[in-house]
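The complex appears here minus one protein chain, its other protein chains still in place.
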Amino acid sequence: MTALTITINGRVVGPVDVRDELTMNDFLREHLGMTGTKFGCGAAQCLSCAIIVDNPDGTSHTSPTCVVSAVSFNGQKVRTVEGHAKNGELSALQKAFVDHFAFQCGYCTAGFLNEAQVLLERLAKTPVARTDLEKAVAEALDGHLCRCTGYIKYHEAVRDVILADAPRYLAKA
Amino acid sequence: MRPSRREFVKWVTASGIALSLSRLEAAEEPGFWARQTLPGRQGWNPAATGVGRIDGVAKVTGAKLYASDYRAADLPGWPAKTAHAILVRAPDATHVYTGMDLARLTGALKPTVVVTAADLVRAGTRVPEFYAGDLFCPVGRTPIYLGQPVALLLFEEFDAYDQARLKIRDGGFVRFAEETGAVVMPDFGAFRFTRVAGPTPEAPDVYSPVLAGWVSPGKFQNAERPIWTPLAIETGAAYAKAATYGGQIRTELAADNPNLLMLDREFETQSVDPMFLEPETGLAWFDSRREVLELVLGSQSPYEAAEALAYMLGQARSPFKPAAIKNLFAYMGGGFGGRDHTPFPLYVALAGIFLPGRPVRLAQDRYQQFQGGIKRHAFKMRTRIGVDRTTGKISGFAADHVLDGGGLANFSSSVATVAAVAAIGIYDIPKVDVTTVALHSRGVTAGSMRCYGTLQTITALETIIDEAAAALRLDPIEFRRRNALKTGGKTMTGNTYLDSVRTPEILDKLERHPIWQQRAVHKARGQQGGIAVGTGLACTNKNYGTGADCSLGMVEIDPQGRIAIHGDHTDMGNGIGTALANRVAAHLGGVADAVTVHDIESYAPLALVTSGNPYTMNQATQDAAGKNPRWVPEISSATAASNGAHVGTHAAAEAARVIFRFGLWPAALDLWGIAPTHPTARQWEAARWQDGQLVMPGLAPLPLSRIAAKVYARNGVTGAMAHAFSRWGWSRATFPVGGQTNAGQSWTADIDALAVRKGGGKYARIDRSNVKFPPTDNNRIGTVYSAMCATLMRVEIVRASGALRIAKAYSVLECGKALVPDIVLGQAQGGFAMGVGYTLLEHLPPYEGGPGNGEWNLGRYVVARGSDLPLHDLEIEILPPVRPDEPPKGIAEVVVKPVVPALLNAIFDATGRRFQSLPVTQDMLKGALA
Partner (left out) sequence: MKSETRFQLLVPAAALTLSLLAGYAASQPASNTLALPESFASVSDTGARSVAMFTELGKVLTHPRCVNCHPAGDSPRQGEVGHLHQPPVTRGVDGHGSVTMRCPICHQKANFEPGRVPGHPEWHLAPRSMAWEGKTLREICEQIKDPARNGNRKVEELIHHIGEDTLVGWAWAPGFGRQPAPGTQKIAGALVAAWVETGAACPAK
């Protein structure tokens, strides 16, 4: 057992006593009722369960939650899909996913949103050339499985969010 | 301290999380249907301006939508705490099952309740016929299939369940004794389809299934396999006749005829998993005080699930029998047929019944989903085709199909027939003979999966067609053109196609496309270097509809002109909610902002009754039953067979038309000052909606909100609910819809039941004054409606490694009216991906090495990722409808079909090798190029 404290979407949760074997996925979904983060395979293969972890150095990365313990996130700051919209206003990615019809059943969507958000934040720090954009998007998203869409509209949505704010994300020509 | 659920919910709301959560009042959870009615009136409706789906906002904000999202605490009125269940499955089907090693689960890990076969006997449950087979394998028997459930373990505490599942996941928890070998069971169905055309296209057929009826072979006593030859005593005269014609066709094919090109090929396909991302999950609460069983489920066939549950518990003994069952059907994280008619809801209900008073969650993990979920049938096919060398016309076709149905019958018999009837694809062949049999095996159960057996048979067909064209030195497109079935031609079962047949148009598109035009240049490029390049194509069709499709729909308009829709079809990603909203908008001028799908219960005012089996009843029975104005051949059907757009939106569209004709139109006339006797009053069909306003030539446009207010003011029709039934054609009935301006008016439409509501009043049923159901003979047709899709593909294969890349691809399809073009496009892209996975990547070994052993997950089962697909090089073209009012077709399946044979034909072009089995792996390609 460990006394667990995590900051989720800006709010401190805990300290809460949890078993060391409790997965982060079950902590979010069973204990907190935050079912926006999904369970797809339990083997880190589909990344429907992925959330954003904010690193102390200001960068961020995604992590699956199904194969790692909740206590391994002790003291960390994480973001889930429920935290993307602010005061009812959808994020640029959320709006793009909607208006591009990027998803169908929507079960993988939270994972894609988190991954794309991390990509945006990485590009904002380290922009890429326009000619490398499609490759950067593909590399970022390839870990995420989708069975409905064939991925194309997800890629277009993420690419278009980046292109809509090129000065922020793309290297100067 | 752990925050209470309610405390957490409060501060989550305050932090500005998702819109749907923000509707939470202080301590009140929104009800289930409030969460499932989208987008809901508080938020943005992207569908209103065509910039997104009805469920778009809910899905990007992580709203609770799926069955797996729900816990007891999310449902008002339920006890707050959720218990958890494990469905234990047998990883062996060749030894006697002797029980479980429950000694592993002691102390805190001990389950509160263990439910086994003996408990079901005690409780008096029944197995619905569709799922015939022990729900739990009894001790002392050999399981009839790998993965057959043996027990439910129910845990009151999540922690106990979480720890227990680690202790029992190795193969040793379920115990076995002596080896018996696999249990032998009869096959699930065998059929023969034979057609001999008349001497000219206009002449009647000499013999066909439509004329003679469908036939099945007899069996030797005590044998598993059917007898295909016409031995009169064992097989019956009807079969003997078909078999005699069929035998003649085969003799002709085998004859030594120099003018006939005859190809005889075998093709084998593999078992695959639908691999929808959300594993099957459900929640059950048996409130023993009220004797009500409440369930949260995700199912493509909600009505069937409800009926199966009622049957299972219908004669149970007290205290296992509920007085009522309340089903809450949720959005699904994918389906593809794998959530249609599955036994999973039965186990969810059992979990609830055996832990009364406590909500129980049954959730499969992915190992369990692979082990117990419905699969696509593995087919073994032998195909023979005869082509006249002079004319290039196919003169004869014979095929034999053997399906591995796995442990339970499920849809195997039906899949076999649909696959057989689709075996000649888009072609017009005067002599056809196809036998098919679906076998039981100890493998995992196969059932409905996207394309329903036709993906397998079309792959065998379109590759042999390609080979025939090459052997005759005919252009593959020209060969297809010469043999394509024309409008008005007869299909394999001998019926005439009623739908638009757009084969010539589609073949022209393929021919003119740059991928086809440039194939020689690219192939030559490949011959010089380390890659082999090839181009291939395939042209396919898929029927949509099942031959007993139902649609239930309810539409309402409020005084402000806001529209609500209810429908019984389901959303597994197919976007039925948005399609409903768009189709209704065409009639009512506004896009609904409250759409409730998976709703099978809101239509009580229709007071529908049904009896018999719509697939097998005879005409006299149907005529007699139909005299009861409330009788319909079936009440509600599954969302399957691409019937979403064509069927799923039909009743709602008809209900909307009634609201327009008897509510909005008279109100508009009133606003325009036009008397009901004036000629313009009859011209409702000339009215058009434009930007939310009703437009009639020469009259001022009226905004919907103004008309709606007027409808209420004059107590006109503000709501309608309808039922429709299609057996390859809609029922049609006449209803005496009265009203102040339309006294004595009757309304005839493609529905068979109707109820309307005036103003803010209650629904009143309007009994039909007459009805014409589609004839029962239509059951012989097999398929009347179809949609077409063709694919062109260029592949590049690295010689040294066999790695294949799809360089460019083009799919062209026709779907009648596309209700939501972006969703049709998305289906085509997703179908392409599924076809690629099926051809190159996905494989489940049969039996002990396969998923029935409980050890399969995504690491071993590979589905297509973005890097496997031509993300920027896939062009999809959707042809416009043949006429502006062409109804929508269903295309969710046809978009997968051409991908597989096109890929195989491209691989042949690149490597010179025709593969005869799936998947074609990188190693196999490397070997072919070595």
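We just call them A and B in the order they show up, numbering each chain from 1.
Just so it is clear, a contact is a pair of C-beta atoms (placed from the backbone, for glycine too) under 8 Å apart; a residue touches a chain by one contact, two chains touch by 3 or more.
For clarity, every value in this text was computed on a predicted model and none was experimentally measured.
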>> Touch as defined at the start, partner being the missing chain; which of A:R11, A:H61 or A:R130 qualifies?
In response: A:H61
> Which residue from B:F32, B:F176 or B:F397 sits in contact with the chain not drawn here?
Replying inline: B:F176
> With respect to the chain omitted from the figure, which of B:T229, B:Q517, B:S867 or B:S917 is a touching residue?
Replying inline: B:S867
> Which of A:G14, A:G83 or A:G143 touches the chain that is not shown?
Replying inline: A:G143
> Residues on subunit B that touch the omitted chain in the whole complex?
Replying inline: 92, 95, 162, 166, 169-171, 176, 179, 855, 858-860, 862, 865, 867
> Taking the full complex into account, what residues of subunit A touch the chain not shown?
Replying inline: 21, 23, 42-45, 47, 61-64, 66-69, 72, 115, 118-119, 122, 139-140, 142-143
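One rule holds in what follows: only the chains that are shown with their structure count from here on.
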> Roughly how far is subunit A from subunit B, going centre to centre by Cα mean, in whole Å?
Replying inline: 31
>> Per the contact definition, I'd like the list of subunit A residues that touch subunit B in the complex.
In response: 9-11, 13, 16-17, 19, 21-22, 26, 30-43, 45-46, 48, 80-88, 90, 94, 97-99, 101, 103-110, 113, 134, 138, 141-142, 145-153, 155
> Where on subunit B does subunit A make contact in their complex?
Replying inline: 1-3, 5, 8-9, 11-12, 15-19, 21-22, 43, 46, 51-53, 55-66, 68-71, 73-74, 82, 158-159, 162-163, 166, 274-279, 331-336, 363, 365-367, 571-575, 820, 822-823, 825-827, 829-834, 857-859, 863-867, 869, 871-872, 874
